[in-house]
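Working notes for the structure below.
Every protein chain of the complex appears in place save one, which is left out.
Chain lettering (A and B) follows the sequence in which the chains are written, and residue indices restart at 1 in each chain.
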Amino acid sequence: MSEEVKQNSYWKSLKELSRNEEYEKFLHREFPENASEMTDQVSRRSFLRVMGASIALAGFAACRRPAQKILPYSAMPENMVLGEPQFYATGMPFQDTVTGLLAENNEGRPTKIEGNELHPSSSGRTNIYHQAAILGLYDPDRSRAIHHNGERASREEFIDFVREHFSDGNRRIAFVSGENSSPTLSRLRNQAESAYPNAQWVNWEAFGEENSLEGARMAYGQRLRTVPHFDRASVILSLDDDFMNPWAHKNSVINAKELNEGRQVRSVEDRMSRLYMVESNFSNTGSMADHRLRLKASEIETFARALAERLSRSISGLNAFSSVNNRFTDHDWVETVAADLLSHRSESLVTAGTFQGAELHAIVAAINLALGNIGQTLTLHELPHDSGRTSVEGLRFLTESLQAGEIDTVILLGTNPVFNAPSDLGFPSALEQAGTVIHLSDYIDETSRLATWHIPHAHFLEAWGDGLGFGGHRSVIQPQIAPLHDGWSDIELLHLIVDREWSDGYDLVRETWQSFYPGNFEQQWRRILHDGIDPESGFEPVSVSLNGNFSSEIQSGGTDPVQGIEITIRPHSTIFDGRFANNGWLMELPDPMTKITWDNVALMSPATARDLGISVERGLSERDTPVIRIEADGETIEIAAWVQPGHADNSISLTAGFGRRNAGRVGNGVGVDVYPLRTTDSMYIQSASVTVTGQSYEIACVQDHHSLEGRALIRKATLEEYRENPDFASFENVHGYPIPGLKEGIAEGGDRPISLFSPQQFPEHEPQWGMAIDLNSCFGCGVCTIACQAENNIPVIGKREVTRRRIMHWIRTDRYYEGDADNPKALHQPVPCMHCDMAPCEQVCPVAATTQSEDGINQMTYNRCIGTRYCSNNCPFKVRRFNFFNYTKEYLTTGDDPEIIQMAMNPDVTIRFRGVMEKCTYCVQRLHRAKLATRRETGSKKPADGTVETACQQACPANAISFGDLTDPESHVTRLKRNERNYVMLEELNVRPRTSYLARLNNPNPELTQ
Amino acid sequence: MAQVFPKWVDSIPKRLLIGIIIVLNGVVFGIWYFFSPEFTHMGYAPEQPVPFSHKQHVSVLGLDCQYCHTQVFESRHANIPGTQTCMNCHGQLATESEALAPVRESSDTGSAIEWIRVYDLPDYAYFNHSAHVNVGVGCESCHGRVDRMDVVFQATPMSMSWCLDCHREPEKHVRPVDQVTEMGYNVANQLETGRDLVAKHNINAPLYCQSCHY
Partner (left out) sequence: MSKTYEYVPKPALVKGDHDFSSLTSLITDINLRPTPKAWYVAFGIANVLLLIMLVAVGYLIWQGTGIWGLMQPVGWGWAIINFVWWVGIGHAGTLISAILFLFRQDWRTAINRFAEAMTIFAVMCAGLFPAIHVGRIWVAYWMFPIPNQMGLWPNFNSPLLWDVFAVTTYFTVSALFWYVGLVPDLATIRDRIKSRMGKVVYGTFALGWRGSNRHWWTYEKCYMILAGLATPLVLSVHSIVSFDFAVSVIPGWHTTIFPPYFVAGAVFSGFAMVLTLMIICRKIYKLEDVMTLDHIEKMNIILLVTGMMVGFAYGMEKFIAWYGGVEYEKAIFMYRASGPYAWAYWIMISCNVLAPQFYWVKKFRRHIGLTFVISIIINIGMWFERFVIVVSSLSQDYLPSSWGYYTPTIWDVMTYVGTFGLFFTFFLLFLRFLPMVAVAELKGVLPQANPHNYDKKGNYVPPKSEPPKPQYES
């Protein structure tokens, strides 16, 4: 991990890097000769889109008025209104699922991703990977051309090569692909296997679903996908299952949505499900739990066995465990949780973490079966595309046959095994045995370096494709823009190899889908393109019974807890297994719990830290953190240690995906690569020895203080307390005295505390915008931050600037710890601008650059701002962000062809220049669009409730954010603000925020509460 | 000892004082006028790739603005027409004209004609045509007598205070929506009709920053 690179700020790093000769070579080989050609292609293919961007961005071109061009279409497309965005359905493939999305297009370039309401894997919501996909599409580091042995080659050359090379049907080919549910790919795969009898097919995912499938096999006798339905469960036990987060569960969006539906409390009558969490690391799913037990990851299976034993006393189907007797048998958790589960048969749900062993999954499967939950709170489905073996088995088999020289051609459709294969396989060296390696990938990555042929991969917004949702719903992936860099989709490449003739993805997909709708294909096809999904499709639920030899399997199997210190390896919360490492938005998104950006760290509990001699206390002024050396199976890494309150003792959590060598300008050399520690027999959990190196390392953490200091910023109660005292969250109840000045205010005939300032007058004809954030729903995933970043052209500033506490995010999620220092509760609070009616920032701006609008928005007028930063100082919530440097310009004009990244910008939002303040605007550009539309249709300026959403609100899977017109007494937000749980932060300041919060609730089990 | 200064020097302070006052006023006036868009931007008339004459097409041939600027009622932009629109007529008319070569080339190759933007608002000013024409702000009010222009030039200052003048007193400028494209619109009782129209469309032109800057 070269210090120099990591210290670089985002796009500046290009300048720095270009001084380093290694990069020089890279640069010369990759870009110059084709740079011009590149831009030509762009200007030829999509000049209009570029125009759209460059006009939107001409702002910082010069202070003097540039002579701008207007390039009209030569033939105007039908029903396109310039300046009005168009939305098309598409879907994002992730491993073997596809989530239906809508892409917002401006003048023909996709600029924003939204969820697709019709799609059951999205239902209108998204996760951080979906939101960040836009930046991925316009990433200037994406591979731009076919390469043969590192030299640029033409498409024709490759096609000729394919014709020649694959004319021999006996070639011993290995196809390597990620998990993929595309029917078209499956179809072509079958063709391939018949066309090349000696071919073998391997699916490789560094972090897949395999253990869950394997667990199902052990319990039910068949490999089945478990689809949880949290809304139907009233008692949920999660065994190390971080199911609300995209890096831990493929269906996280729906899980979060459904869990929240089960916990929505609008009145004292409402019911609320109860969530028990048993985990090693402190996940933000865990922070939502009513009860949380921290155990070493390797102990959780032991715990599950004890639980199963306890259950087996009351219900049949768990006899396999009746003899179990371990250290958890008499644990009070086992007792109470078992009782709670038993009293909620068929409406309870037990889930196991994706990265736990197959045995745990098997045990959990058996428990759910015994509790009668199957078909109720969870359903089981066969996977048509299931390879039948685990990724590791597949890769091991491939490696062995490579070493044995049984393979002459390897074709990798995506995937990056050279980077993320288990270290003991020695895959990279084995790959060199193959005569020909063809690698299709987005970047010239670690694997491409060893490939004979590298083919640029088309982004999912560039190419036709298809796939199945988590529940099996068939969706079409519809391109939004022609491939920017002549990329190919995996189906196109595969088809070329099978058939040695080029065919467009569009035809390939249509060909597949014709078989689904033999009758009225064209009509169906049009409808599906419009909706993005076939609602009738979807997996059939499978009914199961307990596997005959379950008991023998489960008793033979099973791993004992790790003695001493264990390490767990998980995908990273923002860049997953490393595939998103070059995405600046994700790199700079703070981890939900640690709030760290631009690095991965070794998480450990305070106790473990003390044992290792690492100081637990962290002063406000401290930036550095000690580096530890972790040794497992002879492999060693050095990584920064980070104390995570609530983490299990003697357990260290590592996240993979960092330390990329060939990710791109953003990801290269950032963080530490932990894959070396990973071996085929211990993929997720293993024992390790840890020592402190004595070095220290700077971490960019966006939150330096983690205690609420007893301030009533977040208010919460248990369900019982709420029922007894519904307005527990009101100022008077919290502080014990009424709001200062309120009495006098009422005396003066108002309903607000008195103020020196004359209150704002808001005209009748304008809507009055307001927001309510339900802290009972927010679990801190951070998708609001990325959605906001995408919508509002917020720059990425790089590690150095983040370390200086200059992060630009308009909406942040504060995370506080509360209670026992070793095992605290964690609270999440999204904080956008509060849009105060009597805003302190407005009073102090010397040039009136920030003022109140007639519709109640605290407006920040960039072009008037002179940058005194007084407003930010005077903001009690510190939500204002200052352009200390020309961040956006650096971010958008460095690189060989800036117009590529510029195309990601939203033309409706001004690009902010150096030295101006910025902050949340309630997505004023959307409000304006809605107001104008309503005005044109009805003559009124007040859009109907629900017709306008802010970016954060629209993205939030937990539906935590509500926004709307406060003058409409029936609008959703008005009703929420009438709710007893509604409160505003710092009410005593009498700044009258438009953004309020709904207090958080918990539903603890009286049996367990100490 | 010898006098250093002659007598006339005594009058210098007075002169100086008066001089300074005059110069200062000159400077203030100079900046006020010569640095304002009214001086710097008005009359900006770049040469276009095609010498398209609005005068010819509007006053001679009597085309309505909307024949070409089709989306002005529904879009932020009063769109520049696609080449197709030109070819509707020039497919038959003046097919050999030298001046129209770029148009023909564009319609053959599909490449765009590169018009030069005349009315160039800063990127932080979001002007929406539909919002204005739909409540009866005439094209003419901002673009001047286009029907008299052989070469289009910027007819109005487009300065912020100029916008505000109308936003403060719309009744002085609005006209019936069906006459927005009419050139040389003029009624004796503008104020009365204006007030009626303001009431009719319940026009309340916003004056807060974010109605244009966001």
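The rule is short, and it goes like this: a residue touches a chain if its C-beta (ideal position, glycine included) is under 8 Å from a C-beta of that chain, and two chains touch if they have at least 3 such contacts.
Computed from a prediction, not measured in an experiment: that's the story for all the values here.
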item: Interface partners of the hidden chain - shown chains only, full complex considered; value: A, B
item: Hidden partner chain, touching residue among A:227, A:482, A:614 or A:708; value: A:708
item: From A:868, A:893 or A:1005, residue that would touch the chain that is not displayed; value: A:868
item: Residue ranges of chain A at the interface with the undisplayed chain; value: 619-621, 703-711, 713, 801, 804-807, 812, 814-816, 829, 831, 840, 843-848, 864-870, 872-874, 876-878, 880-886, 913-917, 985-986, 989, 991
item: For chain B, the residues touching the chain missing from this view; value: 1, 4-5, 9-10, 13, 32, 36-38, 157, 159-162, 164
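Please note the rule applied: only the chains that are shown with their structure count from here on.
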item: In the complex, chain A residues that touch chain B; value: 47-48, 55-59, 65, 67-76, 81-84, 763, 765, 851-854, 857, 859, 861-864, 908-911, 921, 924-925, 928, 932, 935-936, 939
item: Residues of chain B touching chain A in the complex; value: 41, 46, 71, 74-77, 79-85, 106-107, 109-117, 120, 122-126, 128, 130-131, 134, 201-202, 204, 206, 208-211, 213-214
